[in-house]
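Only one protein chain is missing; all other protein chains are in place.
Showing subunit A:
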Amino acid sequence: MTEEAVPAAGQEMSYVYAVCRAGTPVETALAGQPGLEGAPLRTVRAGELAALVSSVPSVSYGTEGVKAQMEDLDRLEVLARTHHAVVEAAYEHAAVLPMRLVTVYLDDGRVGEMLGARAPEFSALLARLEGHVELGVKIYADPREAVAVTGGAPETDTAASPGRAYLQRRRSQQRNHRETYRAAGSVAAEVPARVDGIARAHVAHRPQQGDLAQAAGENILNDAYLVQDAQADAFRAALAGLADDVPGVRVEITGPWAPYSFATPPAAAEGDTR
């Protein structure tokens, strides 16, 4: 199809959460797990693949409806967390390929056609992701924390004039700021070597900024690594203590996640190292 389909008002559409292999015990995961708007989940099968789907009203999930949902942080959060809950519930039982948020089709028939058309690509991705989890690595630089840890600015000359003392303090702050960011950069640079041989692939996300980035300090690295499930503990161990002796630098590991960051076909993925 070359033009965007337009759903009739009042119609139900098919929202796709993830794709998995048909015959995997995902149906078990779906029992009792509500989809968006509280609707029941179902699978749409085509060949060897199955899509996890629920019905959504076209009024909320057509172009205008989605726009409205994305403009409202509370609604966006419900949308994102519900999508995530379905993917996670399924991922506990089988390898799944998570879809990007708001992947909507007119009906199950079109979902099936899509599965058929993309079958080779989806099968290859599922084979690659099977038995793997995604782990996030975030590194923060927090100059204020560095000052607190190191006991504040170096001694200023108490006999100095107020102006001079101010300049000394200011220089000291700038030096602390520079050094904290430099130290954070060094910590970030050490990550790939530490996880070499454990991580299977790597994707760099943009450092987190803006209203939702509420953690202390500035996020300077926001990466995702694909790791064999059995290696997740080894991955954490490899990064343990990475910034323990580095004032003002913090390392956070998130996950395990379903492999969202690696579900984008390889051609479109950035920073895939192997």
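As a convention for this text, a residue touches a chain if its C-beta (ideal position, glycine included) is under 8 Å from a C-beta of that chain, and two chains touch if they have at least 3 such contacts; residues count from 1.
Assume contacts and distances are computed from a predicted model.
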Quick one: find the hidden chain's UniProt protein name among "succinate dehydrogenase", "ATP-binding cassette domain-containing protein", "Gas vesicle protein" or "Phospho-N-acetylmuramoyl-pentapeptide-transferase".
"Gas vesicle protein"
Residue in contact with the excluded chain [from A:Ala119, A:Ala213 or A:Val246]:
A:Ala213
Among the options A:Leu106, A:Ala119, A:Ile220 or A:Val246, which residue touches the chain absent from this view?
A:Leu106
Interface residues of subunit A (partner: the chain not displayed):
1, 4-7, 13, 16, 19, 61-63, 66-67, 70-73, 76-77, 80-81, 83-84, 88, 91-92, 97-106, 110, 113-114, 117-118, 122, 125, 131, 133-134, 136, 203, 205-206, 208-214, 222, 224, 229-230, 232-233, 254, 256-258, 260-265, 268
